[in-house]
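One structure, pasted below without further comment.
Omission of a single protein chain aside, the complex is shown with its protein chains in their original locations.
The chains carry the letters A and B, assigned in the order they are written, with residues numbered from 1 in each.
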Amino acid sequence: MTEANVTAAQSGTGSVPENWQPHIVALVCNWCSYAGADMAGTTRLEYPANVRMVRFPCTGRMSPLMILRAFEQGADGVLVSGCHPGDCHYVQGNLVARRRFTIFRSLMDFIGIDLKRLHFAWVSAAEGHKWAKVVSEVTASVQEAGPLPSFDHPEGWDGIDLPEMAGSGPQELDEDQLNAIRDNLRKAASEVLTGGRAGSVIGYGPGSLANQTIPLFITEAADCEKLEWGQGCRNNLSTYVGSALDKHERVAVVAKTCDLGAISGLIREGQLRREQLVVIGVQCPGVRDGPGLATKCLSCSGDPHPICDLVVTVDGVRESCEDPSAAALDTPDARDEQIAYLETLPHDERWKYWQRQFGRCLRCYACRAACPLCYCSTCITDKHRPQWVPTSIDHPGNSTWNIIRAVHLAGRCSGCDECARVCPADIRLDLINRKLSLEVERQYGKIGLDPEKKSALVDFRMEDSEEFIL
Amino acid sequence: MSRVGVFVCHCGENIARNVKVQEVVESSRDIPGTVVTADYPYLCSAPGQQMVIDAIEEHDLDRVVVAACSPQLHEPTFRAAAAQAGLNPYLCEMANIREHCSWVHRDTEQASAKAYQTVVAAVERVKRSRPLDPIEVPVTKRALVIGAGVAGIRSALDMANAGHQVVLVERQPSIGGNMSRLSETFPTLDCSQCILTPLMVQVSRHPNIELMTYSEIENVSGYVGNFKVLIRKKPSFVVAEDCNGCGDCAEVCPEPGGNEFDMALSSRKAIYIPFPQAVPSVYTLDADRCLNSKLDSPTGFRVLACVKCEEACQPKAIDYDMQPEIVEREVGAIVVATGFDLRLGEPAAQFGYQRSLDVMDGLEFERMLSASGPTGGEVRRPSDGQTPKDVVFIQCVGSRDPEHGVSYCSKICCMYTAKHALLLKHKVPDSRAFVFYMDIRAGGKDYEEFVHRAMEEERVMYIRGRVSQVIEENGKLKVLGVDTLSGRTVEIDADMVVLAAAMEPADRGEIAGKLRIAADAHGFFKEAHPKLRPVETLTAGIFLAGTSQAPKDIPETVSQASAAASKGMELLSQEFLQRDPSTAHVNEAACAGCFECLAVCPYGAIERKQLLDAQGEVRREVAAPNPAMCEGCGLCTVTCRGGYIDLEGYTDEQVFAQLGALGPVREVVER
Partner (left out) sequence: MTRVTDSSWKLTDAQLRAWLSGLLDGNSVVAPVEEDGVLLFRPIASAHQAVIKPSGKTRWSPKEFLFPRSEALYRYSFKGGTVQLEDPPVPEKHQVLFGVRSCDASGLVRLDEIFLSGTTDRLYSARRENTTVVSTACAAADQECFCTAVGYSPVGEEGSDVQLVPMDEGWLLRVLTDKGRDLVGDSAEGWKAATAKDGKRLPELEKKVSKQIERSPVNREWSKVLEEGFEHGAWDRLAQHCLGCSVCAYVCPSCSCFDMNHEANAWCGEQCRSWDACTFPLFTHHASGHNPRETKQERYRQRVLHKFAFREEDDEPFRCVGCGRCVALCPAGLDIVNTVAAAVEAIREEGADAAR
């Protein structure tokens, strides 16, 4: 038996077949919405037959990956429904889920999914009428949005010119100044080793191409002479701290300002303890990306981060360590303008922009490998049973991969932009991660650098916003 | 490969009217894994169920899908039928084609298409179901009651009387709590001690109650049915079995100080008994007051500066070398009854609480009224011992005051203020009592009448309005307030002011932390559901009684204590607890130990488990959900980014397969 519906994958242009019916998948919680739907049935209310239900114990069990799979499998719309806040059978499932949905939804919007396709509702066991109404409204809304645009390379599309990013970056340092910092750094690192403060220093050494450095792992003080400092020091060395701690009790790491947000996150998530680190903060001239400075540097002062143990500047080396709960980095970001610009574009333009980007994705996972906060022993994308992230290196699978990585980083990403730097396909991962950072901040406030504070997506407040929830 | 049976119900006309049942049955034959399909007018009927049972046996089915009404209705029915046929009940799934389909969609084509797809999804799901058995948790047949005020006493007695072992822990030297401080109780004016002491004695004599006073909870680990509790017995330096309560020691003790029981209105010695009717009736040497503990000896020996009590003690019950003792008890259920304190912060200070001796709180006034109190039951000004003539009572001191105090109402103050005023008039007939109030809350049985008695019979003057200041002037207390009903300011030169201070939980988070139970913003322990589960917490096996959960009076406290006891007995009366097997499981080899799952779990069901290497060294910590505590919400499964946690009964594979069945039907993978 085949369906009466005929769904055609169209790319947004082109005509919709006359009797096209949207196909909608609903994820519902057992205690409220499923029972509410039962109530609608008992009351013999009539509503459109386009919805297919999946039953869950709680909205807390519903993952963005499930919503993405529904779309990948061809659904034109998805409805997620659960208990009203305060009524969750499991106390707080819907409250944690509410934050997840808020962030996921904002990302889907950003990458060009018309939100007429993605709906969230609170329907209680007593609200049979509301269920019928919600399904009717959602069906009409998805009907209006039309068939799901295809996950495809946009043919014959000229692309978008994003606005130039403004900002001057850190103060310029001339060669003498950079050499002075480098010499101070070598001295500081050497003393860390000879003084027994750490068993290993992770820093930057000379690379083989111009303006390139590579990570160095130094255990002998004499080797500190190999340390370099300059605009080629691009890597976020905190990625290497975990494996270094397998061999040494304490590790020293050379850090630019942008490298240190990740360390707070790693401490917060139990991956290392502050006492295991000696952080050597260095005055930074900004890092090079092609002919100019990297985007992330444009709004940065280059001053060493507040949370360091040693601070290396042109003038010398000093001890420093601030209470992380007091420290905050309130830097505006040059990328915000580009994000704002993208958000002025209609959804189908955004969709083309991001499909073109995701189409280039090779699934090399350099983004994941370079990210200090991607420390999972096996990535969700490697999970075969079930295969949430399709293995095929094409548009739907690539979209799912990049979306889910961004979702997993929401509220945790420190903005070091390593992912964007290492991407061989020049995908603007920095824009996606920054967009979600902004959204988390806007909705739930800044966590700052204090590792004691809970990260936004494992926390909740009764008064979290929910204007989009039906 | 599974052998699935698909059974489609007509439900009379309920389903068959709008869903083409025969077509659904026929199409279901083609679903991979389906070996038998059938339909029936009413599957839930006895013959209908028998058909399913017979089919399971005849066709050796290992999975069953019943396409019919909502599982909320008949899942237990069909699961029981499956079990009867020897099939694990969790391998039977229902597809809802009635409430979600035939009853709400009139177009037969659309309804039938949806019904068929729903069946396919159910088959895909059930093929990935695993046989599950309810999780059996053994129960230790002993209860722990924390706090021996009237709530703890009542709970302990109820459970002990039912034949269960109870460990009752109290941190003060005597049981009785705040109720033993009261003079008379509203609305009956029963002597508080008189009604409480018999219960206290019962506790001390009960063969099933192990009473540990002057003891505190050190640590609680484990879970419902299997708690391990460490209790610290503080050294009293008096051997309880030998002490006969004669009081010779106290007579010779040179160190007097404030008597906490009397709210510091009287004094006691360093070695003391809190009040005459104390249970147990033994003396306690307060290490903080005793001269001996003030000596630091460089050699590490404790040089005894004063041995007067030891010399005076005939039964030789004093032991200066007593050490704190930590004992371990295993219990199956815990009742928390830690009671309340009065909150005397800024609002009380505003009325001169610290400044003037004649401004006191409700409990202090109780002691004054009490025959065994510091004044022998006579109402006297603490400053000069004179009998007060004008006494002002101020209600809502700190309560209903989100800015300076607490937002909630402390519930009992209206009643005890009326009582205080009434008793004052009894004891000092020519005195005048003024009560400043915002509202009168007298909702209990005979409460309204009691307040009226105070107002009309005893002529207590009730002024509706607040007090702005209390100024000490020439030995009197000038109370400046307002009477909102007349609109006039009021000035009273009072001899004494009594403040109905807000009630706050005595526990400052210590017990909450040790038991891992939640407390609200004010520190009151959180009940599982405010209406339907008022004596349970969200931590299975831990129950609440008394004012530690919320402000309440004695009848409510006693009721709640008995309710908590009954919940405890529900647990203790079983050999094994049966818990739903839909619980979370962690892949320990993969877990990165970020413990975000622990942060989101509403039940504190995720434990930190240490993985050891071959030498027994700790390699790392991983998350370990406790199946006895896990309620199966699945929050942890989504929080875990790597996907290392799965939920039995709603596994990732099941959901994945369902989503794969519920998209638009396609003949070929679109690329």
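Assume contacts are C-beta pairs under 8 Å (C-beta built on N, C-alpha and C of every residue); 3 or more make two chains touch, one makes a residue touch a chain.
Quick caveat, the model's predicted, so the values are computed rather than measured.
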| request: Specify the residue from the set B:44, B:490, B:569 or B:665 that touches the hidden chain. | output: B:665
| query | Per the definition of touch given earlier, which of A:284, A:370 or A:416 contacts the omitted chain? | reply | A:370
| query | Considering the whole complex, which of B:29, B:389 or B:619 touches the chain not shown? | reply | B:29
| said: Using the touch definition from the top, which of A:84, A:116 or A:356 touches the missing chain? | reply: A:356
| query | For the full complex, which residue in B:196, B:224 or B:657 touches the chain that was left out? | reply | B:657
| task | For the chain that got dropped from the picture, name the residues of subunit A it touches. | result | 73, 155-156, 159, 207-210, 212-217, 235, 239-240, 356-357, 360, 362-366, 368-370, 378, 382, 384, 387, 390-394, 397, 418, 421-422, 424-426
| Hidden partner interface residues of subunit B, rising order | 29-32, 120-121, 124, 657, 660-661, 663, 665-669, 671
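Everything that follows uses one rule, which is that only the chains that are shown with their structure count from here on.
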| Interface residues, subunit B side, partner subunit A - complex | 23-24, 27, 70-72, 96, 98-101, 103-107, 109-114, 116-118, 121, 538, 582, 589-596, 599-600, 602, 621, 631-635, 637-639, 641-643, 647, 649-650, 652-653, 655-660, 662-666, 670-671
| remark: subunit B partner, complex, touching residues on subunit A are 1-5, 7, 9, 23, 25, 34-35, 37-38, 40-42, 44-49, 52-58, 60-63, 66, 69-70, 73-75, 89-93, 96-97, 100, 132, 269-271, 375-380, 383, 385-388, 392, 394, 408, 454-455, 457-459
